[in-house]
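The structure appears below as structure tokens.
Heads up, one of the protein chains got dropped from this complex, but the rest are sitting where they should.
Residue numbering begins at 1 within each chain, and the chains themselves are lettered A and B in the order written.
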Amino acid sequence: MVDFGYAPLEIKIHDLDKANLTLGEWIAERDETFKHCIACGSCTATCTAGKFTAFSFREMCHSIRRGELMEAITESEKCMLCGKCILACPRNVNTRNIVKLVRKANQNFRV
Amino acid sequence: MIKDGKKKVWDDYQKEIADDKFYYVRSCIRQTIWPGSENIYLRILKDVLGKDIYESENHTTCTGIGYHSEVVPFETIQTVVARNFSLMKEAGYENYNPSCVTSFGIYTEILETWHHFPDEKKKVINFLKQATNRDFVEPKNLAHTSDVLFKFRNEIAAKAKYKLINKETGKPLKVVDHIGCHYAKMFPNKGVGGAEYPQVLAGLVETFGGEVIDYPERRHCCGFGFRQYLVKANRGYSISASKKKFESMEPFKPDFIITNCPGCNYFMDRWQYALAEMEHKTYGENGYGIPVLTYEEVAGLVLGFDPWEMGMQMHQVDVEPLLKKIGVEYDPSKKFKGANGEDLPLPEKPNHINFSV
Partner (left out) sequence: MGKEVAIIGGGVAGLEAANQLATLGYNVIIFEKKGQPGGNAAKWDRLFPNRRHTSEVVNSLKSRLNGNPSIMLSTAISSVTKSGNRFVLATKGKNFEADAILLATGFELFPAEKKEEYGYGIYENVITSAELEEMFAKHGKPVMKNGSTPSKIAFIHCVGSRDEKVNKPYCSKVCCVTAVKQAIEVKEAIPAAEVYSLYMDLRMFGPGYEDLYKEAQQIGINFIRGRLSEASELDGGRVQIKTEDTLSSRPLKMSVDMVVLMVGMSPALGTIELISGLGLKPNKDGFVAVADYHLNPIGTGVEGVFVAGACSGPSNITDSVNAARSAAIEIHKYLSK
């Protein structure tokens, strides 16, 4: 391999033409409240796990919407399923159930 | 703090609590870690208040710990709960009175489920019949044991020997009230005072002469949270949650913590020891921790029960400084004597938190 001292860079853009959005569809079919998130962050603000680790339910949902499935699945494993975020959500998103669905989907959607 | 505003919220969240004829159900873990509290509760109800309270030797765990750690499926826990209800029916009681907040949450959740999804109940009737040939009825009244002591707080105060007042200064003791998450956070109208400003323990403390202090992290989990504790690798969560609370309450200089949940009692007590040994930090005065008491112990103390009979020597955080503050008459030499005067094994002395042995 020739070292030119530089190399092509990895493209970091969200490419929605290529993104795998099937997980989001799969979840929404089973719990349509997944679609109701307005990204206000109430869930993360009240999250017990998120105070000690970088866990954000809001970010996990966003990863799914952008097809970043591995990020979402890894993220879902940090949740302790205490359900506090359900109480805080102004859009009645069934947050706990969505985490459980992501975990359940883990097998089917692992890339 | 606007006191009237809090009272208004309290008025909005009053629940029905039975007056007599209780069917008592024990907690799985309390008899090991806090051995005197359930006993004292029964004595207060029977001997002090003259109530009829019954427990069946056949009752079991509600399986809440298993349910919350996803090893017991919902159908199973519902059936176990139905069996406990069936025992109550058999004994001729209608007022279900669990000693554990997790159980209280489980019973509440299941009764609500049956209310909104009657098909679930039909399924459970069938399961119980097949498994045990039993029938059940839902309790007429479901109240946690802390609800019951709250209800009779004035009767208890009228018979009290001590008040929650610092004997030296004459000032009310400063008390942190910590409510188990499963008491009212899931169903705020099932808890006295609701979920945000619970009255159940605050009412006890104020009636007994103490002063409740409000600190920023009062709503935060004690650190038990089944998933945070059951797997050792996750225990960092558990201790961090408790630490967060201690740090937040420390500036208010609480004299003790009162909780109504087995897990909260345990973790707020034991983690103070662990934090002292890990970080050489104590949150109470003079190198002691902040004592963590159950509501039964608090009621028992003001009524003049012997602290050692109530099992208060089993606390990891030493309660003796608190007993001295209140002016409780007790015999320090009997701290590690058994019920019949025999010597109990002495605990190992911790390195970084005071504990008199």
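Throughout what follows, a contact is a pair of C-beta atoms (placed from the backbone, for glycine too) under 8 Å apart; a residue touches a chain by one contact, two chains touch by 3 or more.
On a predicted model such as this, the values are computed, not experimentally measured, just so you know.
Of the chains on view, those touched by the hidden chain across the whole complex are A, B. Shown as candidates are A:Leu16, A:Ala39 or A:Met70; the residue that touches the absent chain is A:Ala39.
Touching the omitted chain from chain A are residues 38-47, 50-51, 54, 56, 58-59, 87-92.
Residue positions on chain B in contact with the hidden chain: 1-2, 5-6, 8-9, 194-197, 214-219, 251-252, in rising order.
Convention: only the chains that are shown with their structure count from here on.
Contacts from chain B toward chain A in the complex involve residues 181, 185-186, 220-221, 225, 227-228, 234, 236-237, 240-241, 244. Contacts from chain A toward chain B in the complex involve residues 48-49, 51-52, 80-84, 87.
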